[in-house]
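Here's the structure, in structure tokens; my notes come after.
What you see is the complex with one protein chain gone and the rest in place.
Chain naming follows the written order as A and B, and within any one chain the residues start at number 1.
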Amino acid sequence: MSGTTRRTFLAGSALFTIVPLAPASATPEAMAQAIRDLVGGRPVREGRVTLDLPPLVENGNAVPLTVSVDSPMTEADHVRAIHVFNEKNPQPRVFDATLGPRNGRAAVATRIKLGDSQRIVAIAETSRGELYGASADVIVTLAACLEDLT
Amino acid sequence: MTNVLINAPKAARKGEVIELKALILHPMETGFRPGTNGTIIPRNIIERFVATWNGVEIFSMAFSPAISANPFVSFFAVASESGRITFRWTGDEGFSAEESVAIEVA
Partner (left out) sequence: MRLPDRPARWAVGALLAGVFAVSFALAQLLPHAVTPAGAQAPDPRRSGTQDMGEALQRMQADDAANPAMLFVQLGEQLWSRPAGTTGKACDGCHTVADMKGVAVRYPAIPRGGDAPIDLEGRINRCRTEHQQAPALAPESRDLLALEAFVARQSRGLPIAPPDDPRLAAVREEGAALYRLRQGQLNLSCAICHDDNAGQKLAGVVIPQAHPTAYPIYRLEWQALGSLKRRLRNCLVGIRAEAWPLDAAPYVALEAYLMDRARGMRYEAPGVRP
């Protein structure tokens, strides 16, 4: 497959907004609530965060994901946490990483489970208390000829 | 102890930013999957991953059931001094695994 896997969501305004993709389903609200619980009333800005996910995956059991944040990672100015949320899994959290100046680079990669095509949101917290966010939409397909008929 | 694969350089220059990769064998059972008889398979996941450099924490991650089975993590660290980088995983059912690697920093 060709093309970049870099996916940074750009909204019209400078503030990052979380809009549930499918208002009818309960889980996008759960994701929005989980994000609200984390950020409180603080604004979440756009930029600095890159959420790398393949736009289409052949199986939702192990989707490679990388979150990287543009930051000097100095004692005075560094990323202290990265939080990732999902919209359609049974529960809205993916992971929470704590970082510091000893990382040198704010980038975390892992593999995640996605039960359905959905939006993933990453929010980074800096040592100055600022929040930056990005989101990406992933389409989850399945191979044919699986182990069980269900 | 369960199988663990660490990928870290054996040597680095002081101040160099190095990438550390860790892979561990673990089912990461979400607790949402029905078994063959219809009842839910109980949750059994790793909850926390911590990396320390000569005992000082440099990175930690709280896993949720959304992290894949046989979880993989990669992150970065500034090579500060020679010694040992230790990786520790803890989770459900008293799960605990630890592995450390030596690194030479010049």
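Note that in this section a residue touches a chain if its C-beta (ideal position, glycine included) is under 8 Å from a C-beta of that chain, and two chains touch if they have at least 3 such contacts.
Since the structure is predicted, the reported quantities are computational estimates derived from the model, not experimental observations.
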From B:11, B:25 or B:40, the answer for touching the chain not displayed is B:25
Omitted-chain footprint on chain A covers residues 1-2, 5, 54, 56-59, 61-64, 111, 141-149
Where chain B meets the left-out chain, the residues are 3-5, 7, 21, 23-25, 27-28, 68-70, 72, 74
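The criterion applied here is as follows: only the chains that are shown with their structure count from here on.
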CA centroids of chain A and chain B: separation to the nearest Å works out as 20
Contacts from chain A onto chain B in the complex sit at residues 61-63, 86, 89-91, 93-114
Touching chain A in the complex, chain B uses residues 17, 30, 32, 53, 56, 58-69, 71-78, 80
